[in-house]
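Shown here: the complex without one of its protein chains, the others still in place.
Take a look at subunit A:
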Amino acid sequence: MKFTLSWLKEHLDTNAGLDEIVERLTMIGLEVEEVTNPADRLKPFTIAKVLEATQHPNADRLRVLKVDAGDGGEPLQIVCGAPNARAGLVGVLARPGDYVPGIDVTLSVGKIRDVESFGMMCSERELELSDEHTGIIDLPEDAPVGVSYAQYAGLDDPVIEIGLTPNRPDCTGVYGIARDLAAAGLGTLKERAHDQIRGDFPCPTDVKLDFGDTKPLCKAFGLRMVKGLKNGPSPKWMQERLIAIGLRPINTLVDITNYMTFDQGRPLHVFDAAKVTGDLAVRRGVKGESIEGLNGKTYEVDDTVCVIADDNGLESLGGILGGEVSGCTDDTTDVLIESALWDEDGIAATGRKLGVNTDARYRFERGVDPDYMLPGLEMATKLVMDLCGGEPSEVVVAGKVPDDTHIVDFPYSEVKRLTGLDVSHAEINVTLKALGFWISGTGDTVKVAAPSWRPDIEGKADLAEEVVRIVGLDKVPSTPLPRIGSVAAKVLTPGQIRRNRARRALAARGLNEAVTWSFVTKAEAEAFGGGAPELALANPISPELSDMRPSLLPGLLTAAQRNADRGYPDVALFEVGQVFADDTPEGQSMVAAGVRRGTAVLDGAGRHWSGASPAVGVFDAKADATAVLAAIGAPVDKLQVYTDAPDYFHPGRSGALKLGPKNTLAVFGEIHPRMLGLLDIEGPLVGFEIYLDNLPQPKAKATRSKGALDVSDLMPVRRDFAFVVDKSTPAETLLKAARGAEKALIADVTLFDVYEGKGIAEDQKSLAIDVTLQPTQKTLTDEEIDAVAKKIIAAVEKATGGTLRG
């Protein structure tokens, strides 16, 4: 919402300066977004008089002027090419050092065809006032020489733009803004005129609201004809105001409607009566109908759209946009002025549906003052008659202006309860009354009715807001919130703690945390186990961001490739974030996932004097996944490794870490080559996903004690074994068998060698393990050790079908 300072002062009698007004507007909730003054860029230019104009000695079209700048100095010599440059002309002077906006030049003393020139006389175009450039500005002879031109021309009028919140339709007009400022003590509101214009004849065009048994999209409709008028350009003062706020003057009748829109927040429409056939019907549109708007665009309507039609068809999109067919032109002599009240929801729905934003829609969808429908029509009629003449008809009104008066029981204590601010009953009364509220009753609770222009006032909290807004939020005392207990308690949930730990653990392993979009392409969603129709956006911002991600990997993999494309091929990235299995809250879960690309292994990437890093492999991903699981408190010793990882991993180089066959805590592996092709990325790439929500909930513990340390003083004994097993035998099977052979004695089993090749059959491999025996009672005898060894061999052979390597 834009207006000029002088416009505001037409409604507000105030001594306050611009800065004070701007500050106050912001502090009462009408936030000033920008203040511009067209005079700022015109500041240097002054009014000057041409004393002499003589022919330039070396150029036919140029003249040499002697100009009185009005500063008491010697006349300035100026070379000028304008055809209207003549002695006696009073115009606008720019001097060396001045920036002339229309030609984007800072003047200096010039020499034009050997004659020095100490400035220039400006055209309107050179000052960006208009496109006029046939000659220099030619002011009336009595224009005061030496005075600022902007000041003289009334251009020194700041334009104030406020960012209006949707709850304040009353401030979509300058009058309403003035009323708010007056209530805030910044001057006195000048009462607006309430002319009642008597019609000389019945309005020849009748209006019917025709909504049958559907919801009426128009509540009331006032119409009046003014005949025998003379349309044409509107007066300068009106044009200047409209131009200042960015509107284009059209003709007086149209300008009056725009002026009323911004002055009073009361949109109107004018029909050229000569182009209207028969009566007007206000009704729902019919599918197949269309209308060409005044903005030159054609709109198809249906039964959700409110239209105004005459015998020829559609004339207007009610409350939003007039039709081209019956628009007013300079030739209009008889006008029909419409002042109506539209259904707010209907206007909003139509505006959205047809994609049309107008100043009228903006106001009607927020709620225009119903009680001003007819006074607004009177004021518009008066303006038409004052500016265009003509003879008014009586007013026809269809429908009925609703009485929306809403009475609120208002305990004065509500102000203190909600804001903590002490305000006396008297001050509350004064404040509310200044805003137009009506108060009745005495005692601690009174009845308050909001004025017709405040549809936003619903209850007592709104009244408390009105009071604190005008009294001043800066008066609200800052009050410490009482502490709960004295030492802050633990507040994070197990899930939140896990996410934090996973994040720090991964960063400590050299991965960089990324935050990627929650949406991916449809192809990526489908490739990573998603793509369900209920997770596809109906209005994605682009096809790249169309479906909710089923996995963090596509985002991370494509991010890794972007880094590679920028010259950083060895990157390790992770993200801790949400993935979506379906559209329910339960379908959303938290995952920690990461990728390593190129040679970005734990110890660093690329070549190094101590040895080059290898390409990333499945074990890098397994190590990350396992480390995170350990860091977040998963029972790592109970984890089982399965080979059934999702199909976006290499089938032979991937795995799943599970607690039992059904509960997968993590998956890891090299990315399937087919995925690389699908995502248009290059490897080597490995990745992992940790399903944080699948972890068992930590059990509540009775104490924080870690229990006693139980260690033996006896020396552990170590024995090595090598077994030949089928190549397909998982090492895990062998290790598990060895560990379980004699649980009381075997403290640890590690695999220290895997060998295939010479000496071992083609389809077999040798696995060598180091078994640690920890006696607890007494030192083991050789016989006891041999007995355990036999058990180990038997257990492994039974579990794997392999044999002890001879």
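As a convention for this text, contacts are C-beta pairs under 8 Å (C-beta built on N, C-alpha and C of every residue); 3 or more make two chains touch, one makes a residue touch a chain; residues count from 1.
To be clear about the criterion, contacts and distances are computed from a predicted model.
Colleague: What is the protein name, per UniProt, of the chain that does not appear here: "ABC transporter ATP-binding protein", "Phenylalanine--tRNA ligase alpha subunit", "ABC transmembrane type-1 domain-containing protein" or "Glycosyltransferase family 2 protein"?
Modeller: Hidden chain identified via UniProt as "Phenylalanine--tRNA ligase alpha subunit".
Colleague: Of the residues A:Ala398, A:Leu506 or A:Val686, which one touches the chain left out of the display?
Modeller: The single option touching the absent chain is A:Leu506.
Colleague: Could you tell which one of A:Met27, A:Ile112, A:Ile243 or A:Ala523 touches the chain left off the display?
Modeller: That would be A:Met27, which touches the missing chain.
Colleague: Hey, which of A:Phe211, A:Tyr568, A:Phe619 or A:Tyr642 is the one touching the hidden chain?
Modeller: Within the whole complex, the residue contacting the unshown chain is A:Tyr568.
Colleague: Suppose we count only contacts with the excluded chain; which residues of subunit A make the list?
Modeller: Residues 26-29, 31, 165-168, 344-345, 348-349, 352, 365-366, 416-421, 458-462, 464-465, 468-469, 473-474, 476-481, 483-485, 488-489, 491-493, 496, 500, 503-519, 533-541, 545, 548, 555-556, 559, 562-563, 566, 568, 571-573, 576-578, 580, 583-585, 587-588, 602-604, 608-610 of subunit A touch the chain absent from view.
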